[in-house]
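Before any comments, here is the structure.
Complex shown without one protein chain; remaining protein chains in place.
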Amino acid sequence: MVGIITYGVYIPRFRIKIEEITRVWGANASDVTGGLGVYEKSLPDLDEDTATIAVEAARHALARRDLDPGQIGAVYVGSESHPYAVKPTACTVGEAIGATPRMMAADFEFACKAGTAGIQTCMGLTKSQMITYGMAIGSDVAQGAPSDALEYTAAAGGAAFVIGNKDPIAAINHTCSFTTDTPDFWRREGEDYPRHGGRFTGDPGYFKHVEGASRMLLSELEKTAKDYDYAVFHQPNAKFPQKVAKTLGFTREQIAPGLVVPKLGNTYSGSSMIGLAATLDEAKAGDRIFVCSFGSGAGSDAFDIDVTDVIESEEFDRKAAPTVRKLLENPIYVQYAQYAKHKGKIVMQK
Amino acid sequence: MRDVAVIGIGCTRFGEKWGSSFRDLFVEAGTLALDDANLAGEQIDAMYVGNMSAGRFVEQEHIGALIADYAGMTKKHIPSTRVEAACASGGLSFRQAVIAVSSGMEDIVVAAGVEKMTDVGSGASVDALAGAADREWEGFVGATFPGLYAMIANDYTSRYSLTREQLAEVAVKNHYNGARNPIAQFRQEITVDTVLSSALVADPLRLFDCSPITDGAAAVVVAPLDRAREFTDTPIRVLASAQASDTISLHDRRDISTLDATIAAGDRAFRMAGLTRDDIDLVEVHDCFTIAEICAIEDLGFCKKGEAGTLTIEGATALNGDIPVNTSGGLKACGHPVGATGIKQIYEVVMQLRGEAEKRQIDGAKIGMTHNVGGTGATVAVHILGV
Partner (left out) sequence: MSVARFWRKIPQRYNLIGTRCTTCGKYFFPPRSFCPECRRSGNIVEHKFKGTGTVVTHTIIRTASDQFEDLTPYPLAIIELDEGPRMTAQIVCSPEEVKTGMRVKPVFRRIAADGTSGVIYYGTKYVPAE
């Protein structure tokens, strides 16, 4: 039975309030926070990046379940902010968790859904029994250009999921993806910041693909929103996932545990995965979870998940690593100047 | 084994010497030493030169040959050897010269030390100096030299009594002495307040707790004691030469605020000379940071662990105290051109024993000691000289 063996999340401790960013650019704070439903976002420490976040998330996952890291046969790290354009983050993670040398590895890029693409890959490898365990990580220190709308939400964080074919804490029964060539949001090679199509990112971007993949999955399984206890959607802000949930028939209560964006921001490749982790943090055996990620470019991956009783068994120790709720506690707030220093937005003389 | 004597000494002014190159510094110090010894260059049999990091500061290695060349020694093709032990390079250079003469291998030997530090920016200096510590496991993780001594200071103050004022008094005393030393980089007196209001470098050490970046060179000439009077009326005997090593990194030491290598070298030196601490009239210790002088006084056995602070504030280590420490002004006020310091210490003791130290003269000084440390205590050289 293919599914999630264990999972872990890491969120850096630093935060900046959206009202602090609006103060710098002369925008109206309540207009922005009201419009986005996001109030603060995370940023990395001076010595953190996508790789360090990925390693911490991976180590948190391994702390919760006793498995031999040598049996992790594949590591895939999805990100828009890999520290190297050429030299995989997956290799650093593999070394740091003791999975090397017998492992497959590569870095993925698919905007905000590179991590869930990794989950799908690991599902295939483990279901076919080519490997025992595969680790899929979505991790980002997302960048938004100064004074661009994305700056209000681009955040830092990551989640790691170990996928296997035996005794999962949550079975992934089915997955499918809806993919098209859509230029809603992109970053050219060598450019510091992404660009986007403004309002074009909505209907032709996010909504078309999330609804597309969601309806595809629901129809293939002959299910409706009512067949689930929880739903997690990609969360570039709080409004988009709430709107698409409603369109598809999911309620506010169903998406509540997984809606982490208001106090976290959009962790890009980490977004839906952290939302799923937050849901699993509270889930009980027998809960049914619907997940649909979104990555610009564009595509969505949908998943049908059943939580098993292994999540409540002695084999899985959720308390051995911090929950998403715990990681969001006790933040260290900074002002814009320190935020810019941490995010490398200040041009230094080298 | 023959007795050895110092027959000549020379030292450049220490400081930021923009007009002087590495080679200029050595030639200046060497010329002064040879003049002082009434020696012709042709009489030199061998040279030792202490230098920590010419490679990092002026991109130059092969210093032994370079120095012999620029000292005009190439015709005689004498053996010339660079000696390196970080900040103890000078002390080791002197010891090698003493061994060469004492063993009978050589007769007239120059022991020099030179460092040219100001041709690179301060960030590069800090990094080069970190090579005196453990690059792989201290420097790589962000430790700096002041940071390591600051950790010694914090360990010391958590276990022994030492007030911030007592620690600052080390610098005050050394500046007082340096103001009376023509070769010192800093010749102004300071107060405890100067120290306590200076910028923090690595808590609790402030700018004025730290010896500076300096250019400078010093040279001394040694000869067999039984030939010394051919060259000078005031030969100064080398009564003991001792050296000790310890772990390179501070975290591997037996005791963070005790330099076991100082204890070992000090004990060996006293045994060699057949002397006790009471016989010493003055001692030049390695005060790369104020805390280093505190530990040195104790680890050399002049008082018990935890007492040096009191000794200092009571004036026992001042020029008119019971045991004058760093009459030259130490590394703090003279400056610390790394490889030159060990030789400058010999220079100071010889000046004192000859009665030539003028405004900082210790009356009737007959026996002096030098203490030169590499890194955070991984190498220590101790010498005792007497009239």
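The letters A and B name the chains in turn, as written, and every chain counts its residues from 1.
Simple rule for what comes next: contacts are C-beta pairs under 8 Å (C-beta built on N, C-alpha and C of every residue); 3 or more make two chains touch, one makes a residue touch a chain.
All of these numbers come straight from a predicted model, not from anything done at the bench.
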Displayed chains in contact with the omitted chain are A, B
Of A:Glu95, A:Asp281 or A:Glu312, the residue in touch with the unshown chain: A:Glu95
Where B:Ser21, B:Gln60, B:Thr144 or B:Thr191 are the choices, the one touching the absent chain is B:Thr144
With the full complex in mind, choose from B:Ala29, B:Ala46 or B:Ala130 the residue touching the hidden chain. B:Ala130
Filtering A:Val9, A:Ala51, A:Leu125 or A:Cys176 for touch with the omitted chain leaves A:Ala51
Contact footprint on chain B, counting only the chain that is left out: 121, 123-124, 126-127, 130, 134, 136-144, 146-147, 150-155, 158, 199-205, 249-252, 256
It is residues of chain A that touch the chain not shown, namely 45-49, 51-52, 55-56, 59, 83-84, 92, 95-96, 98, 341, 348, 350
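Keep in mind that, in the parts below, only the chains that are shown with their structure count from here on.
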Averaging C-alpha coordinates per chain, one finds the centres of chain A and chain B separated by a number of Å equal to 59
